[in-house]
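For this depiction, one protein chain was excluded, whereas all remaining protein chains were kept in their positions.
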Amino acid sequence: MANSATAGGFLLVLAIVLPVMGALLSLTLGGRHAERIALILMPVGLTVAVAIAAVVWRAHNVLQYFVGSWDPPLGVAFRADGLSAAMIVTAALLISGIGLFARAQFPAQGGAKARAPLVFWTLLLMVWGALNAVFIGGDLFNLYVALELLTFAAVPLVSLDGRAETFAAALRYLLFALLGSILYLLGTGLLYGAYGTLDIALLSGRIHAGPVAWAAVSLMTAGLLAKAALYPLHLWLPPAHAGAPAPASAILSGLVVKAPFFLVVRLWFDVMPGLPEHAAAQVLGGLGAAAIIFGSILALRQARLKLLIAYSTVAQIGYLFLMFPLAVRPETGHPWATAAWTGGVLQAVSHAFAKAAMFMAAGLIAEALGHDRIAGLAGIGRALPITVFAFGLGGLSLMGLPPSGGFVAKAMLLTAAVAENQWWWAVVVLAGGVLAGGYVFLVLARALADAGEPLTLLSTISRSRQAVVVVLALCAVLLGFVPLRPSELLQIGRPGLPIAVFR
Amino acid sequence: MAFDTGLAVLVLGVAVWTITARDTFAAVVGFVAFGLLLALVWVRLAAPDVALTEAAIGSGVTGGLLLGAHTHLRRTETAAAGELPGAALRLAAAVLCAMVSAGLAAIVLLLPEPAPTLAPQVAANIATTGLGNPVTAVLMAYRAVDTLLETVVLLLALLGIWSLAPDRVWGGFPGPHHDADPQGVLTFAAQLLVPVGILVGVHIIWDGSVAPGGEFQAATILAAMWILAAMVGLVDAPPVSRRWLRILLVAGPAVFFAIGLAGFAMAGAFLAYPPPYAKLLILTIEIPLTLSIAATLALLVAGPPERAPQR
Amino acid sequence: MSLGLDVLTILAVCAGAFFFLAGTVGLLRFPDALCRLHALTKADNLGLGLIVLGLLFQVEGPFAALKLISVWLLTLLAGATVTQLIARTARPGGTPE
Partner (left out) sequence: MSSPTLYGLCGAVLVGLGLFGLIVHPQPLRKIVAFNLIGGGVFLLFGVVARRGAAAGFGGDPVPQALVITGLVVAFAATALAVALLLRLFHETGRATLRSDG
């Protein structure tokens, strides 16, 4: 039972412990030091994330670690496979970018104005720790605690500005998230009652199709869909993500919404490999398609830029769930070998970068103009060319035009739809792309329109902040050069392959 | 068996009353009664630790919090009454919830009667943790990472509440200033009850490693005593910006992390305890953890800063 | 010997239960708040005292007995305090609730 602390295992623990201890330290030291602690931790956390990905890639196997050297089912296990490694690196990159962007908006200061900086930087680190805990958690209840950590770190971000309508948005978000968590917990309880363990690897061996398993998985999926704001449970998302300050919106839309999606993937592909029926997957795909259509249409009708981007998030989340009908029971081979598996994950990653860049660009525009009404955007293209260019790059990825990560993701979903001869998903993907094009060009047309006399900006936006936004948007575009075939990294450590245990 | 049926019916009756009561005050009072009855159910389910937690946190502190909130929101009672959803929605919701309950009830009947259990493994490994109480062994040793993350969740909820304060009172005193007349009945009761409560709390921590009890229950009792003293004005919440308060709040999780990381060197894994010192290490974690959780729970009830600090 | 103790316990607990019943009937029947408080606290405290007395015969050690008695004393303290507070607010002359 001796659990030699392998290099890999230590890294997994660091991925969670570092951000959380940093947050505790910044809570103790106060607003003056919170920013410095966060900025010191970002490169360290990035190297830990890249190191985890390297170890997983070199070993070509799951990196497993038993906490307290207790073997499951008694103890809790951390597991990092290819999928979690990709998400951990994405989270580290994005949070570092958002941190650099947010320095101007939440400068380090003591005294009366210290509330927002202290709360933002502490919550930023907590969100990071919670995300890493979700990505490498191997035990269903440990994942519940990680989800709660994520929810409690995300809700205060919504009402950070202290405006009245953000409190209502934060309260609605909290109620939806709590209902989701309690349904997830109920499903976990049923699984423990039936199979006597909460460890994902052990469960996948013991679980068999039956009413208890169906009830548990459907409850847990319903709970996670409420937290991931999939249509029709998306009501809380637009006011919450639009009301939050720009860097907070970027984290919420880019990363926090992806964690429940990640757990639905864990649930359907790891806890119950090969068991979910086609009908259930079609329902999930149908909800995704509805999210794409309604989200995009609602986005087209928005008057404010941040609300438009928030509804675009609701739509893009729909794409993520198209992965299930195409990959749950493929015609040939394993689910993770299908193009839909890589397409879905790539959509999550590219959407994270693109949406973060768009929200930050919208934040800069709102800061410069003093408002974010789309009708009043005329001339901003001339005043803030770099920001609008970054917004366009992000839009590129949302529309799925080459060369962008969004294009590759949607192309793989299309090929998977054709391969699985479920052509209707292809129609939805294309329609979504056209609608996304609609609302992106709507904004760009207004922004690039000539405003007659030159625009007077309320405050000058420093080039460095705009550069960060462009870099993130470029990351979304660079993902477009990923080869158009199922990626090898994402197939590491799938249940079918034998797990070489790193004790 | 008759007692169980009676208790279950009573619990359901109070729960139905809590949901269908017209007035929010009646609902909150019903909820407190529901919580205490649920504690009794936990005793019947042979889970004294959980009964303690349910009574202390589930109905006690939560009930107090909800009552406090209701006194503020009483004026909005009539305004909101007009917004009750129409009969159609209520019927649809009732049907949906009835189906959920029926489905769950069927699942409960389907679950295996002698359920698969980890009790044997817990019993087999409990010697290395040096603890007598199996639940504390699970909380502090086998699944220590869940307990650690959960205390961080508590701290995060507190930071979330503090972040709601307007900027002008940031760093100030949380919650309104309470003052009761020094000769009043409540003051007398508080002066008598607080020492007894602290004694009971300390007993529960110390006893927690062997008998039912533990840091969460003890912390709740200590927090309740602090809230009672604050209600009477004997003590006032320190300003949020005080450094020692933040250190006290963070001490519990910080010690937990430190000993957990030390586990790498001493026992080969994060949060692993070398068998000979296991009980000592767990106790050194539990004491600061209880104080931190007690302070966090008390400040969670006190609420965001409301009175500006004398800067 | 134990039979005698059992009989005593049953008698005491039944008496206690009766007083609880009386208190509840008082709560339901009495017209205004003060009478109800009066009925409730008097009957319930006495009822609890009798039940604790009844259980004392079954208890296995002095510490458990002390715990039972302390339960009763704490309930007395809490009951009396809360009754005073409610009475103060519910008193016709006092501040209306």
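First chain written, first letter: the chains are A, B and C, and each begins at residue 1.
Simple rule for what comes next: contacts are C-beta pairs under 8 Å (C-beta built on N, C-alpha and C of every residue); 3 or more make two chains touch, one makes a residue touch a chain.
This one's a predicted model, so the numbers in the text were calculated from it and none came from an experiment.
Engineer: Kindly name the visible chains that come into contact with the excluded chain.
Structural biologist: Answer for the hidden chain's contacts among shown chains: A, B.
Engineer: Quick one: say which of B:H72, B:R168 or B:R242 touches the chain that got left out.
Structural biologist: Among B:H72, B:R168 or B:R242, only B:H72 touches the chain that is not shown.
Engineer: With the missing chain put back, one of B:V135, B:L222 or B:L281 would touch it. Which one?
Structural biologist: Only one listed residue reaches the unshown chain, and that is B:V135.
Engineer: Hey, which subunit B residues sit against the chain that's not shown?
Structural biologist: On the side of subunit B, residues 1, 4-5, 8, 11-12, 15-16, 18-19, 24, 27-28, 31, 34-35, 38, 41-42, 44-47, 49-50, 53-54, 57-58, 61-62, 65-66, 69-70, 72-73, 76-77, 79-80, 83-85, 89-90, 93-94, 96-98, 100-102, 104-105, 107-109, 111-120, 122-124, 134-135, 137-139, 142-143, 146-147, 150, 153-154, 156-157, 160-161, 164, 214, 216, 293, 297, 300-301, 303-304 touch the unshown chain.
Engineer: If you put the missing chain back, which residues of subunit A would it touch?
Structural biologist: 74, 141, 144-145, 148, 152, 155, 159, 164-165, 167-168, 170-172, 174-175, 178-179, 181-182, 185-186, 189-190, 192-193, 196, 239
Keep this in mind: only the chains that are shown with their structure count from here on.
Engineer: Could you tell me which pair, A-B or B-C, is linked by more C-beta pairs in contact?
Structural biologist: Answer to which pair has more contacts is A-B.
Engineer: Can you check how far apart subunit A and subunit C are, centre to centre, with Cα atoms defining each centre and the answer in Å?
Structural biologist: The computed centroid separation for subunit A versus subunit C comes out at 57 Å.
Engineer: In whole angstrom, what separates the CA-based centres of subunit A and subunit B?
Structural biologist: That gives a centre separation of 31 Å.
Engineer: Which subunit C residues reach two or more other chains?
Structural biologist: In subunit C, no residue touches at least two other chains, as defined above.
Engineer: Touching subunit B in the complex: which residues of subunit C?
Structural biologist: 74, 77-78, 80-81, 84-85, 88
Engineer: Over in the complex, which subunit B residues touch subunit C? Could you list them?
Structural biologist: Where subunit B meets subunit C, its residues are 185-186, 188-189, 192-193, 196.
Engineer: Spell out the residues on subunit A that touch subunit B in their complex, using ranges where they run on.
Structural biologist: 2-5, 9-10, 13, 17, 20-21, 24, 27-28, 30, 65-70, 73-76, 111-116, 119, 122-123, 126, 133, 141-142, 145-146, 148-149, 152-153, 155-156, 159-160, 162, 167, 186, 190, 193-197, 211-212, 215
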